[in-house]
Each structure stands twice: as C-alpha cells, then as structure tokens.
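Accompanying notes for the structure given below.
Shown here: the complex without one of its protein chains, the others still in place.
The first chain written gets the first letter, and so on, giving A, B and C; residue counts start at 1 in each chain.
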Amino acid sequence: MASPYSEKVMDHFRNPRNVGEIANPDGIGKVGNPVCGDIMEMYIKVKDNVITDVKFKTFGCGAAIATSSMATELIKGKTIEEALNLTNKAVAEALDGLPPIKMHCSVLAEDAVKGAIDDYLKKTTGKGLPGWKPRNEEIHEHGH
Amino acid sequence: MASPYSEKVMDHFRNPRNVGEIANPDGIGKVGNPVCGDIMEMYIKVKDNVITDVKFKTFGCGAAIATSSMATELIKGKTIEEALNLTNKAVAEALDGLPPIKMHCSVLAEDAVKGAIDDYLKKTTGKGLPGWKPRNEEIHEHGH
Amino acid sequence: MKRIYLDYAATTPTHSDVFAAMEPYFGEKFGNPSSIHSFGRETRSAVEKAREQVAALISAKPEEIVFTSGGTESNNFALNGIAEINKTKGNHLITSRIEHPAVLEPCQHLEKQGFVVTYLPVDKDGLINSDDVKKAITDKTILVSIMMANNEIGVIEPIEEINRVIKDKLEKQGQKIYFHVDAVQAFGAIPIDVNKLGMDLLSCSGHKLYGPKGVGALYIRKGTRIAAFMRGGHQEKNRRASTENVPGLVGFGKACELALRELDSRVEHLTGLRDKLIKGLLDKIPETQLNGHPTRRLPNNVNVSVRYIEGESMLLNLDMEGIAASTGSACTSGTLDPSHVLLAIGLPHEIAHGSVRFTLGRLTTQEDIDHVLDVFPKIVEKLRAMSPLYKKGGK
Partner (left out) sequence: MKRIYLDYAATTPTHSDVFAAMEPYFGEKFGNPSSIHSFGRETRSAVEKAREQVAALISAKPEEIVFTSGGTESNNFALNGIAEINKTKGNHLITSRIEHPAVLEPCQHLEKQGFVVTYLPVDKDGLINSDDVKKAITDKTILVSIMMANNEIGVIEPIEEINRVIKDKLEKQGQKIYFHVDAVQAFGAIPIDVNKLGMDLLSCSGHKLYGPKGVGALYIRKGTRIAAFMRGGHQEKNRRASTENVPGLVGFGKACELALRELDSRVEHLTGLRDKLIKGLLDKIPETQLNGHPTRRLPNNVNVSVRYIEGESMLLNLDMEGIAASTGSACTSGTLDPSHVLLAIGLPHEIAHGSVRFTLGRLTTQEDIDHVLDVFPKIVEKLRAMSPLYKKGGK
C-alpha cells in the first residue's frame, strides 16, 4: 500500500542529480545491502575541508534514489562539519516528506554521506568518524 | 428468507374457499396454538357418512390460510374414509407445493380435518379416531 | 399499480447522487488502491475521501474508520476482535436481549468458546436501563455491546448514560471495558457524535442510508486494540484485508455526505409522517397497539400489533395492494418463534405474531401514508373475519 510520493521526490527520481562515480574520490561511502533491496554508494571529492564534488549510485526504490540525489545536493559545496550535521530528517524534509515506510531510505542517505566522510577521514587522518557505523542493519530488524 | 408461494397458494390465500363457521356442526377440529402462530378451526357437516359441508377459520400465515382452504375443498363431498386418507402431502401437492419451512401448515390442515372427524366420531359413536392426536406439538419442537 | 415502499429499515434504494458518484469507479477508474501506478493512486485517494465522509457523519477521525462489507461484518469484527484481544483480562460480555442477530449470534458463538454473556432485559417500551448495565458489570467484564436504535421497534437506547456507567468503572476502579454500539439503524437517521457519546466502537452499514449494499464500517476509537477479522493483505492498515470495494466505498462516502447535509430535514419530514401513521392506525383499527417507546424512537419507525391476526398474512395482503412492509412474525424467518424483540418487550406470542413494521424514507409522501390508512384497515377486517380468535363486536 504505497502512498504517492511528493512532487519533490518524483522530481529527484525522474531527474536524479549527481549520478555516477568519481574517478579518484577522496572518500567512498557504501551502505545498505542487497537483502534489504537498497544499496547506496557515495563518492566525494574534498578540497580545503569543503566537499567540492559528489556523485552517487543507488540500487533501490524511488525513495532510495530520490534521497540519494537530494543528499548529494545538500552536501555539495559544504564543509565536512556542515555535511556531518545532515540528518535523515533534513533529507526527508527537503523532499517535502516521505511515506513512513520509506523513512529508512533517508537514513541510508545520511549514512552514505557519513560513510564517505568516514572513509575520507580515515584516508587523511588515519582515524574514522568516532563511534560511527551504518544503521541500516538495526533498521532492517525494526522493519519486520 | 421466504420463498415466494406458488400461484395456487396465492389464489387460495387471496380467495379462500369455505371461510366461516357452521352453526350446528357435526364435528369441530381445533388445532395449533397461538404460541406457534397458527390456529385452525374446521367445522364439518356429515350426512350418510359424507361430508356435505365444511368451513374453516384460521389464524396464521399465508400458507396456513391456503392449506386450510385447500383442505376444505379436498374433503367436501367426500366420505369420512376418503377424508381420513387426506395427507398433508396431498394438500401441499394440490397447492403446487409449499416452501419447506411452511410444510408444517399442511400438517396442521390435515390435523384439523382429522380433528373434526375425531370429534364427529366421538359424538356419533362415543369413540374417537383410534390413537389420534394432533401433531403440531411435535413439529413445534422440531422447528427449533 | 403504484407501489409504496415502507420497508426502509430493511434496505434503501441507492440515492441517484450516490450512484452517480460510484459510476466512474467501475469501468473507468478501476485500479486497485494498493497499486502504486496511476490507476491505483486515483482509487486510493477516492477511498480516503470516502473515509473522511464517513468519519464526518459521526465526528470521528478518518483513521478511526475501518471499512467492512456491511453491518454484520462490523458487528462480528467488533465482538470477536475485542474478545480475542482481551480474553486474558476477562471473559464476560454484556449485551441486551433486543440486539440484532448479527450481535446475538456472535455472542452465542463466543459463549461456546468459554465467554460468559449477560443478556440484559428491556422494559415494555424496549428501553435498556443503564443501572442494569452497572449491576451486570463484574471484574471479568471486557465488553458491553448495546445497539443505538432497534431495527424492529425503533427504540433509541440511552447510549450516553450507558457509556457513563462504563467510564465510571474505568475512573473509579481502573477497569477498562470496551463499549461497542451497533448503530446500523441509527447511522444517518439521527445525529451521532462519537465524542459526546463516548463509545469505543460503532458499527454502520451503507445500504441503510441510501448507500450501496455490501459496504459498511467499524468506527474504532484511536488507541483501541482489536484483532483483525479478515486476514491477508495490508489493506485498512492490516485491520481488514481484501481488495477494497472502491465503488461501494465511494458510494457509502457520498451517502454519508448527503445524510449529514440533509439530516435535519430528513428527521423533520419523517417524524411528521411517522406520527401521522401511528395516530391513523391506532385511531382506525381497534385493538391495535404501538410497539416501542412512542417518542424515543427512530423518526421513521412504526411498529404495531394488530390483535387476532397474523403478520405474514397482513404483509401478503399489503403486498397485493403494492405496499411493502415487514413483520416480526416467525413466519418470515424460518423459525416458529416470533421476533425476540417483541417477546423481550413482553408481548404474548399471539400478539407478537400479529405485528407489522412500516419504516418510512426520504421518498415517502403524505399520500403514501393516506393510502396505507385507507387500505390497511380493510385488510385487517378481512383477516379478522377469518380468524378463530376474533369474535365479532369485540371479544
């Protein structure tokens, strides 16, 4: 029983922004797994602590694609700290909301961003994001 | 959930034959009771062992009225023995059938005839119909 | 011959506006509301609109409405669903002797499963006493089910008072007892506000208020846990599986919208006709009595007992004159016992057998009533003339 998506979601689904890969990324976030039906990969390019470029690839439903797309827009040109402040709620709100059963997609998008930053920090500082791990496993359990 | 009655039933219901009482009857049969919602009274006039006149009064549903009416037609001009051979099935068949839940009305009609003859025999011979009693009580129980 | 329909409590004709609202949802907008494509989205929103229309008629929230296939399902759902969820808390149910079979039969079935049911009596007018409800409550009571208005004699029960008794139990002893109301006859016929009346569950059915047959709803107050009655797909938030009857629900919604808009004028129109018919019958036909409370009754219900004659034979004669009515006589029901409702108000069997119900509707006119008052006394006379119980010149 799917509720229709908002116009914003459909816009990002129809014309996803920043699709693709970055050849030599400064960080890659890979979250989700095929069992759940959602996989997101996010690639970032960072210069002077600013995310100068970002691309994604997503296997997943309409909401997964739209949240990925929206997340890339929201962090492009932002500092690492700003990007880390991005919450899944903010992604969902920027899309004028998501149906309740699709909220996990926004979590995935937030996690993909965090994953990419974690990877970037590991590469540059040797230490990742303190205490961070993707939440999708957890959510998967709640979904049942 | 009542099935519609046959045309014959409706004809006898619309224009019941032999309605009324007989002033000085040779026999009266009274069967049924108000609890069940059916009461029949049958009056007969007998001459030389032949039923020369018959009338009825009935409190009851359409089938009760139609079966009373049909029963009077079927025994009028008949000998006592012929009248005693009248079965409820014969009454129902003469009416082109009755809905199953209404078959008890034909039993009542048969019993009203028997009751009137029983009464006539008691009056004339001092003994009624051997072993006879109205069946409506029985049927009432089965109806539940 | 012009036919006069006076059996609106049995069912009503679908209103032409209702039919017009339904029509596009058969061949044109036919998608399954669970589908995500455009065909499904257009029916999904139609179903949600219908839910709002139904909710509005009783001042409920749309999410408190679960659609069903009719009043019977709503009642079975409410009783079984509440009993199942709460069986560890208690096994006692309270209802009344004059409920519709769609409440009584599920109750009897629950008795076979170990539940205990109290069937409250009513007074001679058909009214349930809220004190009786109070006295019947035990610490094992989990559910009270009382109808809002009786389908045979039209009496309107003191739902608000009964609810107060039940809520008292919660406030004073902390015992939560669910209150279900079968409002199938009252819904759309008299004003209902679930918040003022306070019940937890309420049953209604579309075909009693100029909506289509085969649809109904169960109002379930927010926060009420209930076991599903039909299991399968995720429809109705897992509370009632099965592909939605979209045109039916759209029609039901429309019927509720019309009922809400026209409620006052319908009540006024019907009350006038009802009282005219009651007065006319009692005046013109000796030894006739009204069944059910004279004023605390549905605006459209007239139920009379006519002594010495039987209900079905009156109905058939009325039908021959083109007048459609109903009876509480056993003869139409497949059993030999007359209406349990008429027996519950204390009528002896032979008088209960001799009752007729006229229920009026939107399309009933003064002329219709005049016609009945002209025809019916003659029918009574004819039948009394052949009744062994009736002795001419009064008994």
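One rule holds for everything that comes next: contacts are C-beta pairs under 8 Å (C-beta built on N, C-alpha and C of every residue); 3 or more make two chains touch, one makes a residue touch a chain.
Being a predicted model, the structure only gives us computed values, none of them experimental.
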{"item": "Option from C:Ile98, C:Leu201, C:Leu315 or C:Ile379 whose C-beta touches the chain left out", "value": "C:Leu315"}
{"item": "Residue in contact with the excluded chain [from C:Tyr5, C:Phe115 or C:Tyr308]", "value": "C:Tyr5"}
{"item": "Option touching the unshown chain, where C:Asn75, C:Thr95, C:Gln175 or C:Thr288 are the choices", "value": "C:Asn75"}
{"item": "Chain not shown, touching residues in chain A", "value": "1-2, 10, 13-14, 16, 19-20, 30, 34-41, 56-65, 101-102, 104, 140, 143-144"}
{"item": "Residues belonging to chain C that touch the chain removed from view", "value": "3, 5, 7, 10-16, 19, 22, 26-28, 30-32, 34-40, 69-73, 75-76, 100-103, 105-106, 108-109, 205, 207, 212-215, 230-234, 241-248, 312, 315-316, 318-319, 322-326, 332-334"}
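Throughout what follows, only the chains that are shown with their structure count from here on.
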{"item": "Separation of mean Cα positions, chain C and chain A [Å, integer]", "value": "55"}
{"item": "Distance from chain B to chain A - Cα centre to Cα centre, in angstrom", "value": "89"}
{"item": "Rounded Å distance, chain B centre to chain C centre (Cα mean)", "value": "39"}
{"item": "Chain C: positions in contact with at least two other chains", "value": "none"}
